[in-house]
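Here the complex is missing a single protein chain, while all its other protein chains stay put.
For reference, chains read A, B and C in written order, and residue numbers begin at 1 within each chain.
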Amino acid sequence: MDTVDVDVVIIGGGGAGLRAAIAAAASDPQLKIALVSKVYPMRSHTVAAEGGSAAVTLAEDSLEHHFNDTVSGGDWLCDQDAVEYFVEHCHEEMVQLEHWGCPWSRREDGRVNVRAFGGMKIERTWFAADLTGFHMLHTLFQTSMKYPSIRRFDEHFCCDLLVHEGSAQGVVVIDIATGEFSMILARAVIIATGGAGRVFRQNTNGGIVTGDGMALAYRRGVPLRDMEFMQYHPTCMPGTGLLFTEACRGEGGILVNRDGYRYLQDYGLGPPDPWPRKKAMELGPRDRLSQAFWHEQRKGRTIDTPHGPAVHLDLRKLGEKLLRERLPQICELARDFLGIDPAQAPIPVRPCVHYTMGGIPTDVNTAAPLPGLYAAGECASSGIHGANRLGSNSLAELCVFGRVAGEQAARFAREAPAPNGVSLRWQAQDARGSAVGLLARPAGGERLATLRDEMALAMEQGGGIYRLEPEMQATCKKIAELTERLPTVNLGDRSQCWNTEWLAAIELGFQLDVAQAMAHSALARRESRGAHQRLDEGLTERDDANYLKHTLASHVRAGPPAIGWSEVVITRSPPGVRAYGAAGESKEAAVG
Amino acid sequence: MDGWWRRDPFFIRYMAREATAPFVAAYAIVLLVGIVSLARGADAYEEWLEALASTGWIVAHAILVAIFAYHTYTWFQIMPKTMPPVVVRGRRLAPEVITFAGIAAAVLASLALWILVAYGAP
Amino acid sequence: MADTRKIVLEVLRYTPGQSTAPTLQQYPIEFTDDMSVLQGLQQVKDFVDGSLTFRWSCRMAICGSCGMMIDGAPKLACRAFLRDFLPGPLRVEPLEHFPIERDLVVDISDFVDKLGRITPWIEPREPRSLEQGEYLQTPAQLERFESFSHCINCMLCYAACPQYGLDSRFLGPAATALLHRYNSDSRDGAQAKRMELVNSEEGVWACTAVGYCSEVCPKAVDPANAVNQNKTASAVSWFARFLPGRG
Partner (left out) sequence: MKRSNQPFFWLLFGAGGMLSALIGAMLVFITGVAAPLGLGVHADLMSHANAIAFARGIPGKLFLLVVVSLFLWHAAHRIYHSLHDLGIPPGPLAQAACYGTALLGTVVATVALLAIGF
């Protein structure tokens, strides 16, 4: 097995990983940096983000407002120290991207333009048409090419995290093109592998979003935090799960049920007019909108489509010109997949799984509870999203905490001792052994896709917009059963070269671990908060007395995870009522 | 890459466009021969003129006219690709407009030439 | 929409070390009208033949992974619909002009190297600190380069360009489009450096304005325009050398 020695290894070439790599390289040109990604960096799923990235920009806006929107949006489960740091640094990160060439949409006077987003009191979402994530990712990727100290391992799959005497010291990677294993030894490791949305059936995530990094850390003893909180995005394409960005509503789009009625006014988000209006109706937070859909479906007021129930996203008022200019991608998706021109007809939409709020717990310095390990981006639970992320906070997070991770890891690497090659080599051999073992099995057995689909269905059933104890228990059982079945799965492909079936099997292992953490965390949280809503008797309300804390799911060999708890950091905003629409407006008027 | 251009109608059209070149050269050579014979004296020139008046050469020239016309069409068709974007009142000029303008210019220039020759010449 | 129809996918298979030469394999599938070619391939991989190999991720025509030759033309598999290829069989092959790594996966490292050579970042015309905020750029200035920044690096244009196929030293459409994107950005000041590459023998001069690159581009980047505009720019700079006072 080849060994590569570096100072900092970064797993993940999405927005967070690239931002970290640039920060580490810029902080010290002497550092050797390895950037590992299972796809070419510009294919990372950050590319799919459409709507925009938050940063307090307008004169009438303030850090205080962004802080409050984020904390209340997260149903007070946010770590407020992290939120404070976050809101303070969003703007400089967006400006930094601008200096690097990101083609932000502009106002006539040449300043950067901002748009409204769900749950945000004031327009503060920077955008580049409806290709924000795409432009951010390509800007970061291309800028990263400026730094010769960043050595990229494109299309290399990380299959294990190496830990020696309680500190992270490297990773094992597979060169996808050849199937060869290498060990990358490092003084600090950053995980930036993105979310885990593919654990669910209907989701907006790309095929690579399989929670690998979370599972890597989890298996090495790092507990996963707040995994029960999965965000459902209210406006997705039934069937494929393709996303129609929140910016559709930010620009003035409306949601109507089968009777053409703007049903959100029935769920504490009204009154409907005047429209558009911040933090009300269609610009309420995602969890509320998704929940409203669920109720409409119960009441039989949704529209039937070949891929299940839907409501209508009506963009016709925006007009042909604005649609083409601001939402070109949306028009394209609707036309190609649904044969609909949004200027002429409404688009059928439904909620789908979108964002993983939980993940590897990190402090304000992005340090995970394992020395030498840092995490940033969707795979991290940085503490800023709490029980429900606000749209456009995630892209900003990639930059703010990606940079911190790069700098902190670089700082740590300068002081840390060299990795222990001997001990790590044994671990790496083990990792290779178990990965190759999957290939060595005799033919026969179940198809991988069968297991994957069963997992995704079980997660949808037990981890939906609303959750019920018996269903959740069934899901836990199902995941355990699938974990047992996984080793007997049939892999028809025995090649070393580009064996994506084999990699998918390893990924499914990661997914099942993550799914297990999600299901058990959900079961343990006996209240309703943000994206975790229970229908069980007595558990339908938020319970701050008992559950104003983070869940921590710890991996247990052969058995359900142990669920522990940790304190939520509260600095200045005590838990309050989350109010939107008219109620929210009067509440804010009262506060002043 | 052998015979790659047969793979797609797009490439066949491209090759047809490129294939106009030898014909343009052929015409230039016909003219060149005329000029040289003019320099060599009246007899040589008359020979050249006579040759031009033969049916074979007239048919050949008629075919050349068509090929040149095709060249004109393809030349202005790729024009929008080869020139910097033209912005008129804040809007980028559509490719079709550029192609059309080019062909219109060719028609006008040709008409002018015809008028000059048919009515201006002695 | 829920009605299913049948089509045969005829997919090129090649595994180094195992196959001596690429072969075509047929997979009959059932599909609904909203299904993309990518979904067809996924169906085969999931339930028929797990060894069929192709790249994909976003399935929404933005990550640029799934370029392949579909019915002889370079297309994104996630944005080509099976319904458009009836009655079939539908031929699916790896992108032209790139070495095959396996089945439908090709080696695009040549492009990634080229991308690294075009100085794909801003070298500021005037330095500006973060505290000074953003550079001003009017919508009109943005428009001058914006469409060229839409490139998703899907490589369809390289598969389309016969000149790249004939000689891969040619910088090619997408890299030139991105080069042009930076050269046309009001914030950038590294034009002279990039022009050296444009002017060189590997630069833009192999292009014969075939134009097919722009025809197949799924993002309307119009790389042919970028390449050919740069021919003009390069020609201007070629003659400018002879002007007095220009060295």
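Here, a contact is a pair of C-beta atoms (placed from the backbone, for glycine too) under 8 Å apart; a residue touches a chain by one contact, two chains touch by 3 or more.
Keep in mind that what you see is a predicted model, and the values were worked out from it rather than measured.
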Missing chain -> touching shown chains B, C
With the missing chain put back, which residues of chain C would touch it? List them for me. 162, 166-167, 196-197, 199-203, 205, 208, 231, 234-235, 238-239
Pick out the residues on chain B that sit against the missing chain. 1-2, 5, 15, 18-22, 24-25, 27-32, 34-36, 38-39, 42, 45-46, 49, 52-53, 57-58, 60-62, 64-65, 68-69, 71-72, 75-76, 102, 105-106, 109-110, 113-114, 117-118, 121-122
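One rule holds in what follows: only the chains that are shown with their structure count from here on.
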Looking at chain pairs B-C and A-C, which one is connected by more C-beta pairs in contact? A-C
For chain A paired with chain B, centre-to-centre distance based on mean C-alpha positions, whole Å: 60
With chain centres defined as C-alpha means, what is the inter-centre distance between chain B and chain C in Å? 34
Please list all residues of chain A that touch 2 or more other chains. none
Counting only residues that touch at least 2 other chains, which ones in chain C make the list? none
Okay, in this complex, where on chain C does chain B touch? 72-73, 140, 143, 162, 165-166, 208-212, 214-215, 222, 224-225, 228-229, 231-232
Which residues of chain B touch chain C in their complex? 1, 4-5, 7-8, 10-11, 14, 18, 78, 80-85, 90, 92
Tell me, which parts of chain A touch chain C in their complex? 39-40, 42-45, 47-48, 92, 95-96, 98-101, 103-112, 131, 134-135, 138, 142-143, 145-146, 154, 177, 206-208, 239-240, 242-243, 305-306, 329, 332-333, 336-338, 447-449, 490-493, 495-501
